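Here's the structure, in structure tokens; my notes come after.
Only one protein chain is missing from this complex, and each of the others stays in its spot.
The chains carry the letters A, B and C, assigned in the order they are written, with residues numbered from 1 in each.
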Amino acid sequence: MSLDPEVVRKDFPIFETRMRGKRLVYLDSANTSQKPRQVIERIVEFYEHENANIHRAVYELAERSTAAYEGARAKCAHFIAAPSPRSIVFTRGTTESINLVRYSWARANVREGDEVLVTEMEHHSNLVPWQLLTQESGATLRHLPVTDDGMLRMDLLGDYITDKTKLVCVGLMSNVLGTINPVRQLADAIHAMGGLILVDAAQAAPHMPVDVSELDADFLAFSSHKMCGPTGAGVLYGRERLLEEMPPFHGGGEMIREVFADHSTWNEIPHKFEAGTMNIAQAVGLGAAVDYLHSLGMDSVRAHEMELTAYALERLNAVGAEVHGPSDVDQRGGAISFNVADVHPHDLATIVDQEGVCIRAGHHCAQPLMRRLGVPATARASLYIYNTREDVDVLMGALEQAKGWFA
Amino acid sequence: MSLDPEVVRKDFPIFETRMRGKRLVYLDSANTSQKPRQVIERIVEFYEHENANIHRAVYELAERSTAAYEGARAKCAHFIAAPSPRSIVFTRGTTESINLVRYSWARANVREGDEVLVTEMEHHSNLVPWQLLTQESGATLRHLPVTDDGMLRMDLLGDYITDKTKLVCVGLMSNVLGTINPVRQLADAIHAMGGLILVDAAQAAPHMPVDVSELDADFLAFSSHKMCGPTGAGVLYGRERLLEEMPPFHGGGEMIREVFADHSTWNEIPHKFEAGTMNIAQAVGLGAAVDYLHSLGMDSVRAHEMELTAYALERLNAVGAEVHGPSDVDQRGGAISFNVADVHPHDLATIVDQEGVCIRAGHHCAQPLMRRLGVPATARASLYIYNTREDVDVLMGALEQAKGWFA
Amino acid sequence: MVRMSLDELYKEVILDHYRTPRNRGRLDPHDVKLERNNPLCGDELELYLKFDGEDLVGVAFEGKGCSISMASASMMTEKVKGLDVKQARAMAESIKRMMAGEEPGDINELGDLVSLKGVVKYPVRIKCALLGWNTLLEGLDEVP
Partner (left out) sequence: MVRMSLDELYKEVILDHYRTPRNRGRLDPHDVKLERNNPLCGDELELYLKFDGEDLVGVAFEGKGCSISMASASMMTEKVKGLDVKQARAMAESIKRMMAGEEPGDINELGDLVSLKGVVKYPVRIKCALLGWNTLLEGLDEVP
């Protein structure tokens, strides 16, 4: 089933807004996606007909909200082919999911002398937590290098994954380069050494089918707001056995079994990790986003983006932009970073904004990768289900204008 | 300006829902409040016209979302009379706010031999984090006792607040007893010893004027969902000086200044504590909730609840219910816990639910307090701006019915 | 979610067991003693079991809780006393199936216990009804 972006676009009320009289060309979905009517309406419906705290109360309204929340958990489990909803912890987003693993699993398991491996292309959210952890624990943080074309140096794996490595932290799809990393290969390598792998699927989950068993991931994180869902929600998937062994993250209501004055016992997973009143309406909204993406089909989503990415790469090359990351669309997603000679990315973004085009300029939360690429900043256009060739064409026109200003 | 709950009620779409053909009598606002149209519509407006990631991008849509988000921060600062928006950190809710202080401030400042003081009436969210902290640090957790009428034993302060006490953690209003605690007196006592005070305002902020300077609070936490705002948002107020000295909480995007391979430097407060994509739409919704409460006036809110609480206490006494907590409405809010002889709270809640009445039964996330009160569970009716005398009357009728079942 | 009337939940036999619980109190001597609770609502149960070989010859309980949890525990003690471990386990599993909305199996064997069926319509109360039975299942694993 192929996806027609002009039809998809109609589901997104924001595209009825015109930017200074022009068509809104939103090319910043790697940053955050727009929300379809189906998701917005589900949130409204929750507040208007189901709103109550979950798990805690015996009245019917609370049964409705609990069913909606736990239903969303089951949808998320299904979305990444997780074996059970028990392995799905709701969080605020990828960043919190990763920090949860840091505070809970890693503080208990990573010791002085151990190593944690990240890659040179990680988002700050999958780098800074591991800096903080290794600084605190006396472990060593290592960085798997990236080639000039933006691929992981898999040839160096033997040096970087050893019996000292306790955890490998890797993005499934890079938010700067678009690169889809060979996560399964990394998983096999670290599992052979008895370590674990955490997969940052913030960019992958919205754009391609993700299967935790195929990846053999121990932990996997993603964010609602990048995949048509509301802000303020996300998921940490963890193997049940790991979640069961891990100490709790936050202390508070709901995550406990019994509380005494000076100690407590914990609720079952995943509730052990969900302290206090959760982001109920947001989890429900994320469930609706999963339904929405399922209705399009994740294979169709991926196919549409591959086609459009190929077109955008071709056009960018034609205007002489320097594009970072792989050129083969089989190996990459639709986040495309580039530089245009003589025009700073910031100026580029300001100028195309005048044409109603939203792109991002900066370091994209990946300063070490910027240093590796030898640029202080890049411009990035990122594609999603509602983007069309016309959007790419408008961007190209705007880029030509920008070149004009600084010619 | 006095508040007419029948008018207020019309702002809340959920009251158009009938529960099994009956008027919805929602008496569980201490658990979570219902949401007015003004808040729901603001969230929809955000997703339909402003949705973009904040701080990161240069295009106009991102300027709108950043303005909305930072505007909400300023509203929250104003709401608790905080000296500056810089002292307002957005979180998921009270539980996360308190755990943030635990992970960031307390891990760096509470050592073996130090003491942390909680009270016997704290919510699990203001107790379990301190159990975990003191267990990890080797500090001692102490519990300020409660009198039989549900007041803090202020006469014992000299024993409980000493130069060993590094932090006092206290709720401004109890979610079980309704008690309004003399926080300022506790603040003065701990400040005289050089320690700090963390105020759990989860129950107070929605129901009465709160002023951090008057309380002389070092930290203060509250939740959006209990004060007409969306789920998934909350606030940690912290003195600027403290926030500046504290190490970061989560590592990730936005909270950094510069990231190198093995270390990083931090953004200014409050951004240092807001890693990754925040709960943007929820913060904006909380801002709308603050506007809504301001339009009613927090003094009017408090006055309405005092009057209705007095009425409910009178009626409960008349049916022979055993009410816990202070009987003087000057000293308490509208969360009313009670037991009815021969009828277990659970049965009570199920039976009144048949009449469209939502009350809560259980330990209300305060198991140690339940032990202190000598009951395994209580029923709790909690009042808010949309509750009327009629609601109380319906509850009383339902209670009589419940007694009938178990007579 | 359609609710039945309260009569479906609070059947006379349930109210009777709640008002006059059977086999309530400590059982001494006993082979197994288990304390379990329902963390969400604070219901507490202490279960005592006495075995003769594979046979459950003594069952008693102490506890505090709502009518459903206490009545269900009381009915359970009556029903399982005298059964062997296998039979008792089968009965507990029947009840759990019934609470999951499935067919419990041989209804005749359940007898009075069928009156618990009304609880299915009150999802939050299912945990109350099962507190005793889940504790029993754990206790049966400890047969000496």
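As a working rule, contacts are C-beta pairs under 8 Å (C-beta built on N, C-alpha and C of every residue); 3 or more make two chains touch, one makes a residue touch a chain.
Quick caveat, the model's predicted, so the values are computed rather than measured.
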Chains still shown that are in contact with the chain withheld from the display: A, B
Hidden-chain contact residue, picked from the options A:9, A:363 or A:403: A:363
Full-complex contact with the absent chain, from B:55, B:107 or B:371: B:55
Interface with the undisplayed chain - residues on chain A: 20, 344-347, 350-351, 354, 361-363, 367, 370, 376-377, 405-406
Chain B, residues in touch with the chain not shown (by the definition above): 55-58, 60, 62-64, 66, 256-258, 267
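Keep this in mind: only the chains that are shown with their structure count from here on.
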Most remote chain, CA-based centroid, reference being chain B: C
Inter-centroid spacing, chain B versus chain A (mean Cα positions, whole Å): 31
Between chain A and chain C, centroid-to-centroid distance (C-alpha), Å: 46
Sequence positions of chain A contacting 2 or more other chains: 56-58, 60, 62, 256, 258
Where chain C touches two or more other chains at once, by residue number: 3, 40, 122, 125
